[in-house]
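All protein chains but one are shown at their positions in the complex.
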Amino acid sequence: MAVLDHRAELNRAGANATGFFGTARFLMRRYPLGAVGAVIVVLFVLTALFAPWLTAYDPTSTNPRASLARPTADHILGADFMGRDMWSRVAYGARISLAVGVGSTFLGCLIGVAVGLTSGYFGGWYDLLIQRLIDIMQALPLLVMALVMAASLGPSLQNTIIAIAIPLVPNVARVIRSNTLSLREMPYVEAARAVGMSELGIAVRHVLPNTLAPLIVLATAQLGAAILTEAALSFLGLGIPEPHPSWGRMLSESAAEYVRTAPWLVIFPGIAISLAVFGTNLLGDALRDYLDPRQRT
Amino acid sequence: MGAYLVRRFFLMLLTLFGMSVLIFVLLRVMPGNISDILFESAGLVNPAEKAKIEKELGLDQPLVVQYSTWISGLLRGDLGYAYVSEKPALDEILPRIPITAKLAVLALFFSIVLGVPLGVISAVKQDTPLDYALRVVSLSGLSLPSFWLALLILMGFVHFLGWIPIYTDKPATIWHELALLSIPAAAVGFRASALIMRLTRSSMLEVLRQDYIRTARAKGASAASVNYDHALRNAVLPVITIIGIEAAFLIGGLIVTETVFNIPGVARFLVEAIRWRDYPIVQNLVMFIAVVVVVVNFLVDMAYVVLDPRIKYED
Partner (left out) sequence: MDARADVQPEAGAQALLEVDDLQTYFFTRQGVVKAVDGVSFALRRGETLAIVGESGCGKSITALSLLRLIPDPPGRIVGGTVRLAGHDLMTLDEPAMRNVRGNDISMIFQEPMTSLNPVMTIGRQIAEVILLHQDVSRKEALAKAVEMLRLVRIPEPEQRVREYPHQLSGGMRQRAMIAIALACNPKVLIADEPTTALDVTIQAQILELIVELQQKLGTAVILITHDLGVVAETAQRVIVMYAGRKVEEAPVGELFAHALHPYTHGLLASIPRLDLMRGEVNDTPQRLQEITGIVPALTDLPQGCVFAPRCKFADDRCRAQYPPYEQKRSGHWAACWNSDALYGGALHA
């Protein structure tokens, strides 16, 4: 039998992790990909928050002399056709991306939880109606639904958030509903009912907190989808209007043409989108493993 | 089984009916209809002429009338006339379907061929460096916007080969067409394969935790036999349902990819029609997409019944 180093085995399992930093160190070792994701997400948020201090140019100010400038010390990521600094636009673009991503995910989850919780908890004809509605909304791809919504609401930041939030609702509602259904049968819920707790009280006190873990996992996954959908909408010209520096929009401006002449205009916004989504996805995966190891995608 | 089929079929019809109402309502709350857009872009503001056009297009009718006109037409195979081209909508839509269909089938093929084996390997080698690498690949597949991936592919062609694989009107041979389509299909398929890979992995991991896997090991079965004979057989069943989800997922990717590669399919056509508020095209196309997604999911459910010995749907 091989001699075992008990300390090493225990460290691997995280038994000696104490305090905030100890726990953080353990989590980083246990979920290295999640740690990378967390770092990317933090950088993304910091860039959005401190964009004015990180950039030398206004993202919307044009300069004919810098038109299609190559990346140099002046414009580290180059400049677009109108001479706007790409680094400024990418950095400020993080704000748009974050605002739409977080805004639509939050809105979508809020409505989704309300719908899912009530339909799972109260059941009956209300649940049937909601289920059919969810079925109907899920029959359309996220992007198609968002396209139609965005077109019908008109292009603006606020409308883009709504156009992306609504298609996210059925997914959230479905997960929360099925979770609520199983929680409703739990012995402690039966017990709460037996001691005379009101139905609403049970729903809020016992069922809602237990759906928190799956909700966090789901919300992180939806955040990536929301950022990507915003990029696609803006790419197709139906999302964030000019002159806001949206990453997707930057790629739409006759991007296929710049593939030949100014590849930096294509490369950098794309990297920004991919990194932001990659970071949230990595973080979301690690959160799922940590909070909800049995849940499947 | 028969009863289940019938019930499932009627639910499908109900979903499609709800879908049609939803699409119709969404499109009618759009600010500005085609006549507004035409007049703005042409700089004309003659109210009489505008009203005439609206009357011609039936936009002055009550919504209920407009809706029933659409649906009864749809059931008769009459989709109305496109506002922009003034041709029958059916003639505009139908010729564009085969291109998108070929693209979708190719992309699905790529995604399954790539996604299923890699997902299985990733699960079997859980928490090894190989698993980490494959997870990073699949996650990055889900993180790259497909239109950007398409642009990168274009860039690669320009840089290394000096030409762009743009879909021309009529490729000379099937092989030429296949070659041209497989490039955008790979761009869409890569993203879709990432989804399949992740779902295959988690399905496989779930199965590997089951009691019957322990039984197989207690019989003396080798790791390979346990993984591929016992586990995979169970894990592929949920993966089949993914193909239903994939249908919706692929369409999203096709919309942007057709735009980048300038492919004259229905997906790109939808975006153009939305921009022009071309209701007959938009509502019929969105309805068509919904029908495709719902029917694919119905077929997937049926396949599941056939493939899984446990499911009988006797109620």
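Labels for the chains are A and B, by order of writing; each one numbers its residues from 1.
The rule we apply is simple: a contact is a pair of C-beta atoms (placed from the backbone, for glycine too) under 8 Å apart; a residue touches a chain by one contact, two chains touch by 3 or more.
The model shown is predicted, which means the values in this text are computed figures rather than measured ones.
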Given B:72, B:85 or B:222, the correct residue touching the omitted chain is B:222
Missing-chain contact among B:135, B:198, B:230 or B:268 belongs to B:230
Out of B:109, B:212 or B:228, point to the residue that touches the absent chain in the complete complex.
-> B:212
Could you list which residues of chain B touch the chain missing from the display?
-> 210-212, 214-222, 230, 233-234, 237, 308-310
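We take it that only the chains that are shown with their structure count from here on.
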Centroid distance [mean C-alpha coordinates] between chain B and chain A, Å = 22
Chain A - residues contacting chain B, complex = 32-33, 132-133, 135-144, 147-149, 151-154, 224, 228, 231-232, 235-238, 248, 251, 255-256, 259-260, 263, 266-267, 270, 273-275, 277-278, 281-282, 285, 296-297
Per the touch rule above, chain B residues touching chain A in the complex are 11, 14-16, 18-19, 22-23, 26-27, 29-31, 132, 135-136, 139-140, 142-145, 147-148, 151-152, 154-155, 158, 164, 198-199, 202-203, 206, 248-249, 251-252, 255-256, 259-260, 262, 270-271, 274-275, 277, 282, 286, 289-290, 293-294
